[in-house]
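One protein chain omitted, others in place.
Entry: subunit A
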Amino acid sequence: MALRVQLTDQQSAAREEYEAFAREHVAPKAGAWDRDEELPEDFFTTIGAAGYLGAAVPATYGGGSLDAICFGLLNEEIGRACSSVRSLLTVHGMASRAVARWGSAAQREHWLPRLATGAAIGAFALTEPGAGSDVKGLATEARRTADGFVLDGAKRWITFGRRADVYLLFARLDGRETAFLVERTSPGLQVTPVPGILGTRASMLAELELRACQVPAEALLGRPGFGLSAVAADALELGRYSVAWGCVGLSQACLDSSLDYAGEREQFGVPLRDHQLVQRMLADMATGTSAARLLCQQAGWLRDAADPQAVHATWLAKYYSSTTAFRSATDAVQVHGAHGCGAEYPVQRYLRDAKVMEIIEGSTELQQTTIAHTAYHSRRAAAFRPAADRRATGPAERTMTV
């Protein structure tokens, strides 16, 4: 049982429910899904029926309307079992969040009830062959037509691109960065699976080719020119928050597996747990996981308060959680020795998944430069006390959604 502080009774109960779901429906199959490089169709039905795909959808549209802490706990418990399924929560949540936040009434009415149940799976299509960390390199072009838009370009490394029904896709319209909701069935859209990925192998990556891809006028999401600075930035914040919590779960899984193994495996006449150099690795995993969890909770409380500091706090959380998860995973493999490299134990999957966490939703290097830059802002911001600080509300009393 991990050390936990400041959860409400409702949040604690929710966490137990997420853990039970992950233990029954995710963890036993995660290794097979990793080998198969896909999630089976019946799992989408199972997780949809549990209501978890509606985590970022407002309750008025049939979603779970989770507060930020519960959303985080869901990502932690799912991430503890399978980072590919957690990736589904991430990208589906990002698409859902964008529609809920920036969509027209008609777009919300059409998409949110479907996204809430998993009747439609959403994905986030920003990365291109020439635009990774440098998203300003966005080159996909959109042109207006008499009854909508025509899109030309290519997207790479689109998580759940193979399975998604609708893509939150970014293109330049009249040179301005603009978001679109592109249905998978759009004429001119070709989806090609990307096999052989290092980690999160069941996240069903795809490339998208858009050749004179036709979308209707109502595919436009938000204002032209705000595609990156508002729509993508806001969705990526949720994505970063989701990945950060998922890494807490991943690091916890490394610790859980290592504690089990080090307790059973004997070398030199005693269990591994009695060897001090193994204890160092277990201690670092336990401490790092707990610290990462606290940084995630800090970000969650600030998100629930809609505090502008949530942005910086989420970067801290993602940077620390992802690097901690990778360190925990490499130590977990080390604790397991040769068994850690084999297929019998899950830690080799954890290591491959953890490496991916240091790259997605802002690479470690982007996190470092942004955090250093923002640290100067934070020092100056001490003179400005935001509204959240002035209110006498504790974290347990905040109920806004993610």
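The criterion applied here is as follows: a residue touches a chain if its C-beta (ideal position, glycine included) is under 8 Å from a C-beta of that chain, and two chains touch if they have at least 3 such contacts; residues count from 1.
One rule holds for everything that comes next: contacts and distances are computed from a predicted model.
*Asks:* Which listed name, "Alkaline shock response membrane anchor protein AmaP", "Acyl carrier protein", "Aspartyl/glutamyl-tRNA(Asn/Gln) amidotransferase subunit C" or "PadR family transcriptional regulator", is the one UniProt assigns to the chain that has been left out?
*Replies:* Cross-referencing UniProt, the chain left out corresponds to "Acyl carrier protein".
*Asks:* Touching the hidden chain in the complete assembly: which of A:50, A:119, A:194 or A:311 does that?
*Replies:* A:311
*Asks:* Of A:102, A:245 or A:319, which sits in contact with the chain we cannot see?
*Replies:* Checking the options A:102, A:245 or A:319, the one contacting the hidden chain is A:102.
*Asks:* Can you list, in ascending order, the subunit A residues touching the missing chain?
*Replies:* Touching the missing chain: residues 102-104, 135, 222-223, 225-226, 228-230, 233-234, 237, 305-308, 310-311, 370, 373-374, 376-378, 380-381, 383-384, 386-388.
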